[in-house]
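Structure incoming, see below.
Note that one protein chain of the assembly has been removed; the remaining protein chains are unaltered in position.
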Amino acid sequence: MIEHDPKLNVLAPIEIRPRLDRLERLVRRSGGGRMTRAEALGLAGLALLAAAGCGGKTSTGGGGGASSSGAADPLAGKPIESNLVIYNWSQYDDPSTYKSFKTQNHVAIKETYYSSNDELLAKLQAGGTGYDIIVPSQNAVGELVQLGSLMKLDKALIPNASAVESSWVKTAYDPTGDYKVVKDFGVTMFFYNNTIVTEKPTTMKQFYDLLPKYGRVGRTNLMDGAEEVVPLALMALGYDPNTGDPAELDKAKNFLLSIRSGVTTIDSSNYINDASAGKIILGQGWNGDVRRIISARKKQGDITAVLPQDTSEKWADNWCIPATAPDPVAAHAWINHLCDPAVAVTEMEYHNYPIPIQAALDQTPAELKNDPLFNVPTSYTDHYKFILNPSQEIVNARTQIYTAFQSA
Amino acid sequence: MPSAGTPRRSRHRFGKRMFTGWAVLVYLVLYLPIVVVVIFAFNQPTSVPQGASPCSVDPSRMGNVTVWNGGTTCWFHTALNDPTYVPAVKTSFWIAFRASLIATVLGTAAALSLARMKKRWRVPFDVLVYLTLVVPEIVIAVASLIFFVQAHNNLSIFPTLGESTILLGQIVFSASLVMLIVRARFVGMGSSLEEASFDLGGGPIATFRQVTLPRLLPAVIAGALLSFTFSFDDYVLPAFTNGTVNTWPIVVYSAVRFGVTPAVNALATVMLVVTVTLILITGLVLRRSGASDLTGAPPPTIP
Partner (left out) sequence: MTSETIQPPKRSPRRRSFAPRYPGWLTAPSLIYYMIFFLGPLAILVVFSVATQAGFGSVSYTFSTSQFKALNDPLYIKVFRQTMLMAAGGTALTIAIGYPVAYWMSRYLTRYKTLALLLVIVPFWTSFLIRTYALKIILDPQGYLAHFVEWTGISSQFNVLYTGKAVAIGLAYNYLPLLILPVYASLERMDWKLVEAATDLGASPFKAFRQITLPLTLPGLITGALLVFIPMCGEYVIPQLLGGGQFAFVGTVIGSNFLGAQNWPFGSAMAIAFMVLLSIFVVIYIAFATREEQFGA
């Protein structure tokens, strides 16, 4: 698959293959009798790389269209494979989900784990992964669609997906709705210790403005990563989070540097425990995590959670199938299984993030479905925006601002 | 003062006490986090529903397990029955074992001939060895990923991503580690013994076995241990070159987003108990059999 898709071949586009072969022969010949087989291969390997490097070929990233989008229904009627390789965060899905899938479809599941979207992207871009199911966030989906790395989903094989709420089918990062099924979603919000922070901030901007004051009093926390810090600041200033306007990015940078002294930690994974122990007095967080913090602080009751009034980030993790998936039918069956309302209910009870299937949401326990921190009302999410990676330049600019912010 | 034996002895004893004291302190500090790891293997979730096992609580409802919430032993059962934990540890162990073995052979062999090689050959090689250490791991990890994918696509003798690519990538750093440590011992060790052996007609193999290896053994062992440790505990390189293989660090790191459960601590505790037991048994056996210390170190010269 990869070999025939020059777009994915970062180093050695298929067109220069004959040249590489000639080089290899050349190396072998010039090595003559004095060369061992291993040496010849080693040198040939180097030569290959050098040749690939000097190829002068541009492997363009732009332009959409997955490579599988040829025939109308290429998977129709194909039997289900006996294997399924899932590349996922660990502990993101209920063990019972795997069991029921295995018994229903007689498919052996192999699951490999990763710890950041970046790893996933790097692997897919290098090619040769062998995964059937991946779970990228919205910005990664947008990028992978652009790169043509995702398989166009065959909706006929995922009948249960028709129950997904329409607003989550065609999304800003997948305008045709062909490449993903939303796994679950959430928003970025903030919380504060109400015995210390006496103002009642309701917007992200107010949150940021309080940082310099309370950074001296106790621990404050921002979510980490260039793709969080910079777009969130842009939104607080009233700009589009995905803007590429240098003037707006510059304003965000100056704004971030002006509040830097009030930020104690920049961290997205350990703040749950620290906040649960009452150590963070003012911090950002994802709604599912903030729910956990609130329930851990129930006794003290000192944490107030705030869904920002005007705007903030909404995000989604998605089920996708790489264009190179070896077991596409089983992958479709997996997504279909996860969209089964009964399965979706157990999943939500397990990971505590909402799945946009109304029939399933209705069946979740009252403590979940009535909690605005779980089932965030659409009155908020309608104004919230996805953070995307619109272009390489914008991502580079964000990264530079983030480095400046971190090292300040 | 120098003529009498007593002040020297008392000074030696004083020095010994000082250093022993420091060493004990350092070992305590080294093991303090390990003790914490073990203690928290017995921790409970913040709140456990009535009648439920503490270990049946979903990670998303576990609350804060970095503070003590009360004891349970069920994590050991959970960890040992987890479908991914034990296989991942086994995978990591075998990769690390093979990596350290190959790296030790490669590194020691190179160190042997390098130690007394002519400068114009040695220096470029030295530079190469140091370059392997100087490259930030995250960058070489992604480059290795691209390299392995392309190498396999173009030359079918290269393996697909998996255990073997993790192994092949880790040996680079490990071999350098062994080479440097062995050479650090070699430098200035003096060659009179080897010279004598060669002059008496001993070939390189006999000389190596009977003369050089015994003297290099502490360094070889140190290098092998370090490269095993590096491979076993390495996250970055395997995270990119693993294909569909889970190693132990990959399993642990990926749990961070939704909370590392005490089951991870429990399995680490089991590993710790197993290794310490093995070490003690080996020590006892060696002692019974009257074998001298593994390192073949000379007896102290202090009377």
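Each chain carries a letter (A and B) given by its place in the written order, and its residues are counted from 1.
By our rule, a contact is a pair of C-beta atoms (placed from the backbone, for glycine too) under 8 Å apart; a residue touches a chain by one contact, two chains touch by 3 or more.
All values reported here derive from a predicted model rather than from experimental measurement.
Among A:G225, A:G244, A:P326 or A:P341, only A:G225 touches the chain that is left out of the view.
For the options B:P45, B:G63, B:G107 or B:P238, the residue in contact with the chain missing from this view is B:G107. Among B:A52, B:L80 or B:L128, only B:L128 touches the chain left out of the display. Among A:E119, A:D154, A:D289 or A:E313, only A:E119 touches the chain that is left out of the view.
Contacts to the hidden chain, counted on chain A, fall at residues 10-11, 38-39, 41-43, 45-46, 49-50, 52-62, 116, 118-119, 121-122, 125, 143, 146-147, 219, 221, 224-227, 263-267, 270, 277, 279, 389, 392, 395-396, 398-400, 402-404, 406-407. In the full complex, the hidden chain is touched by chain B at residues 1-2, 8, 11, 15-16, 19-20, 22-23, 26-27, 29-34, 36-37, 40, 66, 105-107, 109-110, 112-117, 119, 121-123, 125-140, 142-144, 146-147, 151, 168-169, 171-172, 175, 177, 179-185, 187-199, 204, 207-208, 212, 215, 218-219, 221-223, 225-226, 229, 232-233, 235, 248-249, 252-253, 256, 260, 264-265, 268, 271-272, 275-276, 279, 283, 293-295, 297-302.
In this section, only the chains that are shown with their structure count from here on.
The geometric centre of chain A is 34 Å away from that of chain B, both derived from CA atoms.
Considering their complex, residues 46-47, 58-61, 63-67, 84, 142, 145-155, 157, 160-161, 239-240, 242-246, 250-251, 253-259, 261 of chain B touch chain A. Against chain B, the residues of chain A that register as touching in their complex are 2-3, 9-12, 17, 20, 41, 44-45, 48-49, 52, 85, 87, 89-92, 94, 110-115, 119, 122-123, 126-131, 269-270, 272-273, 276-277, 288, 292, 295-296, 349-352.
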